[in-house]
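Of the protein chains in this complex, one is absent; all others appear in place.
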Amino acid sequence: MVVILKENPNKTQLDSLVSWLQAKGIEIHPTVGVHQTILGLVGDTSSIDIDLLNALDIVEDVKRIQEPYKNANRKFHPQDSVIKVGNTAIGGGSLTLIAGPCSVESEDQIISVAKSVKASGATILRGGAFKPRTSPYSFQGLRGEGIRLLKLAKEETGLPIVTEIMDASQLDLFDDVDMIQVGARNMQNFELLKLLGTVDKPILLKRGLSATYEELLMSAEYIMAGGNMNVVLCERGIRTFETYTRNTMDVSAVPVLKKLSHLPVIVDPSHSAGRSALVAPLSCAAVAAGADGLIIEVHNDPEHALCDGPQSLRPEAFESLAKKLQIIHETCWINEEEVG
Amino acid sequence: MVVILKENPNKTQLDSLVSWLQAKGIEIHPTVGVHQTILGLVGDTSSIDIDLLNALDIVEDVKRIQEPYKNANRKFHPQDSVIKVGNTAIGGGSLTLIAGPCSVESEDQIISVAKSVKASGATILRGGAFKPRTSPYSFQGLRGEGIRLLKLAKEETGLPIVTEIMDASQLDLFDDVDMIQVGARNMQNFELLKLLGTVDKPILLKRGLSATYEELLMSAEYIMAGGNMNVVLCERGIRTFETYTRNTMDVSAVPVLKKLSHLPVIVDPSHSAGRSALVAPLSCAAVAAGADGLIIEVHNDPEHALCDGPQSLRPEAFESLAKKLQIIHETCWINEEEVG
Amino acid sequence: MVVILKENPNKTQLDSLVSWLQAKGIEIHPTVGVHQTILGLVGDTSSIDIDLLNALDIVEDVKRIQEPYKNANRKFHPQDSVIKVGNTAIGGGSLTLIAGPCSVESEDQIISVAKSVKASGATILRGGAFKPRTSPYSFQGLRGEGIRLLKLAKEETGLPIVTEIMDASQLDLFDDVDMIQVGARNMQNFELLKLLGTVDKPILLKRGLSATYEELLMSAEYIMAGGNMNVVLCERGIRTFETYTRNTMDVSAVPVLKKLSHLPVIVDPSHSAGRSALVAPLSCAAVAAGADGLIIEVHNDPEHALCDGPQSLRPEAFESLAKKLQIIHETCWINEEEVG
Partner (left out) sequence: MVVILKENPNKTQLDSLVSWLQAKGIEIHPTVGVHQTILGLVGDTSSIDIDLLNALDIVEDVKRIQEPYKNANRKFHPQDSVIKVGNTAIGGGSLTLIAGPCSVESEDQIISVAKSVKASGATILRGGAFKPRTSPYSFQGLRGEGIRLLKLAKEETGLPIVTEIMDASQLDLFDDVDMIQVGARNMQNFELLKLLGTVDKPILLKRGLSATYEELLMSAEYIMAGGNMNVVLCERGIRTFETYTRNTMDVSAVPVLKKLSHLPVIVDPSHSAGRSALVAPLSCAAVAAGADGLIIEVHNDPEHALCDGPQSLRPEAFESLAKKLQIIHETCWINEEEVG
């Protein structure tokens, strides 16, 4: 951490700052320039609140040098983490396909989609039970009943299931869920993150709509600080000025997050785009950039599509896409060292 | 709502869409152009999911004409709402000053600040008990103990208190709190909003860091749909590319939100700027633009400022500012009709 | 175009609006709702200024239905355009690699890089002569001399050359340049675009840092309206809140722009990322998403890299990458219909 002091700082305040920092075990290396003095702080600065330093009269600016996350930081955990989800795993060189409908609607629907995506290579089933909706007048999901139906599909197909939690009070319903998803709007629901840090299940943590990489990793850190190291990061599109797509998939997030962290990184091309015609090219792009997996919406009944999201693929399209993704993954993964 | 169809839409799918809409009581007015047909939908479209329509093969685009919020909409409630908070009220022509420290730290601190801001014209006391922090390693607030101290300050000064809730499970602790604040990061915590819709207390709803005006009003709608009509909207700065300020106060939010909605609109200049030197000019700007009130951070102990936020004013500065704000408010409010 | 009227519009003003529109050959289809009347406008609305309509007292909002660009619109030109550049071409199923240094620095440098990238499969040479720099104190490029050196490299290798123009007054120097680049900061330099509309050379038009797809296509339209149909679109990263990367490559731009327009779309992964380690994964992603080509920075002298940009690849890395890109291109291009 580097603290830039204002010109001619008050001596008493400076001494008080120096003592306060030293009491926290921080070493201080000053650099005196003509207009500015900067203090280089050496030691564990992760507990120092950058805003508090900025508050001081004598401080002009503070710049963080070291990443504020530890458990999620690749510097301290150079090996890729592989996260177990039921009978499968995410990370470590394989390509994981998570697929299923936007919302769980009925037993027939979820079991039929589950069978179909399993046949095409998906190894985890997704489906929304609790649905975060912008309007209180929109369908809010089947909730507990949705989770019950997901369990039926799991029993039928053997696929582990992932579904979203929206509030701490819902946790009891997630006993048979294999991976708990935290949605983009809850990425900084810190009380929920703390609770999930005490749970013995993998967490699929989606990036917030305007969150930076560091903020996503700090949210992962909330979970990991509680003892749960099984976090999978998910890029799902960020808000930009472009309105043609619902969100803008940030494909750079894949190589950057994998460089900064040892956690697996998957991509959700369905919510990024909000348009089914874009799911295939964005999926190819994400895998070409090195993603450990994808989470894709697949629906089974285009004739009654009023109940399906605009971003859902049909099963045939998913099957065809899955084959191509495998080729891209092999091409990109095998040759990784050459390009690096 | 206007639905733009693709060229040469499939007849069966179009009939099915028309029937589905008519079954919901919507009248359909088609406009046939050379390249495109558009359907004008007349009736209550608030329950129609725009994303679901977009999903249809025959639909190119959907544009909403009517606002999707009802209870919060000024069209249906032309009179300004005045929201009672303890022994005072927000809205209706007066200027409300809410002031207090960033975090509640001790009995001495909160009572001393409370007395000082009351003397300068503040009529509601603020203070953080539960603190949303980006890092799990930062101070998370005194929590329940902080609320207890706020109550002591209320007893001592008679000022009603407002403080932030972060999770539904904390509600029991808020019995003696006069107004419950929902922070920017929880603006779309829909389960929490639903719960607050059932509570008999005013809610101070802060705009999310990247939220649009419509999204803020839809979050107010979540609370109001549950029966609690006592919502105060708060502009607290949005995320932009500028990094000199922590966030960018959007002063246009004041006149726009007051035009779209009957709810009172207040501004938080402290969190917008993140720099104490900006609190005074931004407060003046907000009041000049027509804000119903301000929520300002004031701390009492600059000598030990390591624990205070960089955006806090000292009591003397708050007192001086309060006087000027009153002049601006009177100038702008009295002459309102002339300017229109 | 759809015009939403305010409640109870002034009859005289409405009649005046209707006459004005009809005089422009526009047909008007009204839809009368309870709270709102909307006018559907049928005909060529491309010359109607949406802001002017919005200015009217009786108008609440205006929504455009048809794209405001014609020459660039795929609806009116369904076939892919193939743009000739010297002895090669961009678009139509092949993958074009444009490569070269950030800035032209010396005869040795540019000829050596040109030979090396040609050997690895690049078919067009890039190199900056006029450099747009944020600071007036930074190196501004070799300017005219840089173009002279590019011509030498072209004579030596046979590669056509592309370089950036920054002002209309520089056009005379571009006689032997095969393709003229318009940089992101000049995407809305409308006087320059008009001039380039009269030139008989292909134009490489880069997307502005915060431009939407429609704005990019309207800038292409400026060039095409002048008669020059040879425009290649280039995605080069947009500004977002993320600061780890210099800009955020918007990979969705590739499939979306190719859907909206018949013009070829290439991607600049070097400027998007601003970090050489990201060039390879982002290049793979862009090609997997269907890009017609890439423009990549390659430098030749890593030992004296102080003069090279942080985003430049070394020739060996470019060669290895080029091979992989060809595989991805073939995989994605051949199977296109299956995925759709």
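Letters A, B and C mark the chains as written, and numbering starts fresh at 1 in each.
Convention: a contact is a pair of C-beta atoms (placed from the backbone, for glycine too) under 8 Å apart; a residue touches a chain by one contact, two chains touch by 3 or more.
What you see is a predicted model; the values in this text were computed from it and never measured.
Asks: For the chain not shown, which residue from C:N87, C:S138 or C:T198 touches it across the whole complex?
Replies: C:S138
Asks: Tell me which of B:S47, B:S106 or B:T212 is the one touching the absent chain.
Replies: Counting the whole complex, the residue in contact with the absent chain is B:T212.
Asks: Check the options A:D61, A:D80, A:E107 or A:E156 and report the residue that touches the missing chain.
Replies: Touching the chain that is not displayed is residue A:D61.
Asks: Thinking of the whole complex, not just what is shown, which of C:I65, C:V85, C:I98 or C:L192 touches the missing chain?
Replies: Among C:I65, C:V85, C:I98 or C:L192, only C:L192 touches the chain that is not shown.
Asks: Pick out the residues on chain A that sit against the missing chain.
Replies: Interface residues of chain A facing the absent chain: 2, 4, 29, 31-36, 38, 40, 42-43, 61, 63, 65-66, 75, 239, 241, 243.
Asks: Pick out the residues on chain B that sit against the missing chain.
Replies: Looking at chain B, the ones touching the missing chain are residues 210, 212-214, 238, 240-245, 248-252, 254-256, 259, 272-273, 277-278, 280-282, 284-290, 317, 320-321, 324, 327-328, 331-332, 335, 338-340.
Asks: Please output the residues of chain C touching the missing chain, sorted low to high.
Replies: 17, 20, 46-47, 49, 51-52, 54-57, 68, 132-139, 166-170, 185-186, 188-194, 209-210, 215, 218, 221-222, 225-226, 239, 274-276, 302, 305-312
Keep this in mind: only the chains that are shown with their structure count from here on.
Asks: Count the residue numbers both chain A and chain C use at their shared interface, divide by all numbers used there, and answer same if that is over half, different if under half.
Replies: same
Asks: Nearest 5 degrees, what's the C-alpha rotation angle taking chain A to chain B?
Replies: Roughly 180 degrees of rotation.
Asks: Centroid from C-alpha atoms only, then distance chain A to chain B, rounded to Å. What do you get?
Replies: Inter-chain centre distance comes to 27 Å.
Asks: In angstrom, rounded to a whole number, how far apart do the mean CA points of chain A and chain C lie?
Replies: Chain A and chain C have C-alpha centres separated by 31 Å.
Asks: What positions in chain A touch 2 or more of the other chains?
Replies: Residue numbers touching two or more other chains: 210.
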